[in-house]
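Removed from the display is one protein chain of the complex; every other protein chain stays in position.
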Amino acid sequence: MAKHQLHLRDIILLALIGIIFGVIYFAAGFIYNGLTILLTPIGYGPMANDLTMGIWCMAGPLAGFLIRIPGAAFLGEFFGAVVEMLLGDQWGAVNLISGTVQGLGAELGFTFTFYRTYNWLTLLISSLTLTLVTFGWDWFRNGYSHFSGQMLITMLIARFISVFVFSGIIVKLIANMLQRAHLIKQ
Amino acid sequence: MEKILFNNLSFAFDKQPILENINAEFKSGKIHLLTGISGSGKSTLLKLIAGLLPKHGGKITTGTVSISTNGRIGMLFQDPLMQFALDTPRHELEFTLENCQVPSAEIDSRVKNALQFGKVEALANQLISTLSGGQQQRVALSVVMAMQPSILLLDEPFANVDEENRQLILAQLLKINQENHTTIIITDHDLHGYQKLNPLVWQLKNRQISTLSASQRRKVLQDNRSSIKTSLPPATSLSIINFTKLSLKQGDKTLLTPASLALLKNKATLLTGPNGIGKSTLLKAIAKLVKYQGTITYNNQNIQKISPRKYYQQLGLIFQHANDQFLNVTVGEELNLSRKNGHNPYFTSRQIQQALAELDLAGREEQVIYSLSGGQKKKLQILLMLMMGQEVLLFDEPFTGLDQDSLKTVLKLITASRKIYPQTLLIISHQLNGLDEFIDYHLEMNHQQLKYCGGNS
């Protein structure tokens, strides 16, 4: 089969990846709320969002590594949002917007490495693009323009660390296992 | 006129040969039954006919397969749930007819006819995922028949199907064949109930295909399900797992009405019963993988009150699908994990080496597990779980895909280990040959009941 475009099987796989992360992250929702409660009294409540950002964005980079076709990273992330919406998640259709933003952030990392290199550099770049793109969106969504400069810098750094740990390091560890099992087609 | 012709065909997955030099012509308008142990290449053969292979993987290394038909090719798959794109039977039928470009005006009546054919009108708007395996296969048959195929392929269609639905589907297949002259090819390893279809029987063995003569055919189609002789458990024996008013359900179908019963410590108990009756569900209930009503106790303690970590140190399940058991990538990593965390004293490093040699797994430490053959995976899986040394081991069809020699080796290994380290075993198996010596007691599950059998009863 021609491999330059996504086929039915790849689409089902991407949607299933979205579902896997949705199923496993059910637990991570509590972490988000817990962090929010902890950080709000010291004025850093919104940082819970930054600290957990990497968790919500794992599907995209992993999909990009697994299916090496332009668009895979975007759809891996985006389908996760679609699935949540179709399941009747309360954030529903609005998730599609965050899904699009996160998907773009993940995809850009692979675009900047021309869909040729798939290594640590790719994940570092995709962590950077994810951090910046999602931060840009949250700037408007969560009214960051009202926050102090110091807080914004702290939040940006927290977000990058989170994204790099979860969507970078853990994704790479998963990808390594898949690679050793010969499940990633070059 | 249809033609299904294999001409000196060889087929391989990742350089692993599955079929070699197959020459066969499946006559059109007939019913063909293709037998062979699991992993012998039956599915591969059907998928080659359906055109799904080599499109979706693998490679034809020699020869050709030529299919000519002026109709469609329909296929029923082994895993009933994995063949539906949509949520309800009606939607799946609509989807299928849309795919086949049936004009909008005709879709409704075709859907109705198809539902009627599979006798699933009452299920039309229910979620497919809540139906039983038998109902799902009837829906699948309806969908396939809506396509009005000229060739119908069925890949181990009855693996999760109860007896009643099996008979119903077999009767419908006979009807299709007689009325529409549809060519039907079925793969199965359990041959009971096929006699009235009067099929041509093919056998796949060692990657080769052969056709059976009329007398051989009569012999294999005879209902000769083997039986096993055991005694009833004595009333005074020590139990380890107890059921009190245990009942099981799948969707809204009752699998087991309240049953109270004990499993005996350090004994091997065989669990048999027709397909789709709920044997696997019972094992999963004991392993806390599915919900149940009533109480299950382990050493007189309610299993719901034992922490998972502790419970699974004492109770292990050999999954039906070997892949579910593994956690790592290579054979060596898996062995190391069981070496590190296991505590079965029988398995000294010398014994492990010997077991590996006998199981024909030696020297494969670097190999990726998922590239092993079905039989090799099964053997590795059993070894890994024996090494763990839980007090109780539940086996869900551990012997499928093993040839006679491998089966003997595996049984010998389990017996030797139990001499040093006795374990309680509960084994689901439809394969009873050679188990006589091995089994102490025999539980039979049927008609929503669970009871010991044997002795003079």
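Chains: A and B, in written order; residue numbering restarts at 1 for each.
The definition used in the following text is that contacts are C-beta pairs under 8 Å (C-beta built on N, C-alpha and C of every residue); 3 or more make two chains touch, one makes a residue touch a chain.
As a working rule, contacts and distances are computed from a predicted model.
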The chain missing from this complex carries, among "Formate dehydrogenase subunit gamma", "Energy-coupling factor transporter transmembrane protein EcfT", "Radical SAM core domain-containing protein" or "Ion-translocating oxidoreductase complex subunit E", the UniProt name "Energy-coupling factor transporter transmembrane protein EcfT"
Just name the one of B:L248, B:A287, B:I303 or B:L435 that touches the chain not displayed here. B:A287
Checked against the full complex, the residue among A:L96, A:L124 or A:I161 that touches the missing chain is A:L96
Contact with the hidden chain, among B:V102, B:L221 or B:I414, goes to B:V102
Using the touch definition up top, pick the residue from B:Q390, B:S406 or B:S429 that touches the left-out chain. B:Q390
Considering the entire assembly, which residues of chain B contact the chain that has been omitted? 47, 50, 52, 56-57, 72-75, 77, 79, 81-87, 91-92, 94-104, 107-108, 128-129, 143-144, 147, 287-289, 308-309, 312-313, 315-317, 319, 323-328, 337-338, 340-342, 370, 384-385, 388, 390
Hidden partner chain, residues of chain A it touches: 6-13, 15-20, 23-25, 27-28, 32-33, 36-37, 39-40, 43-46, 48-49, 58, 62, 66, 79, 82-83, 85-97, 140-143, 146-148, 151, 166, 170, 173-174, 176-178, 181, 183
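Keep this in mind: only the chains that are shown with their structure count from here on.
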Averaging over Cα atoms per chain, report the distance between chain A and chain B in Å. 38
In their shared complex, chain B is touched by residues of chain A numbered 1, 9, 177, 180-183
Chain B contacts chain A in the complex at 55-56, 329-330, 368-371
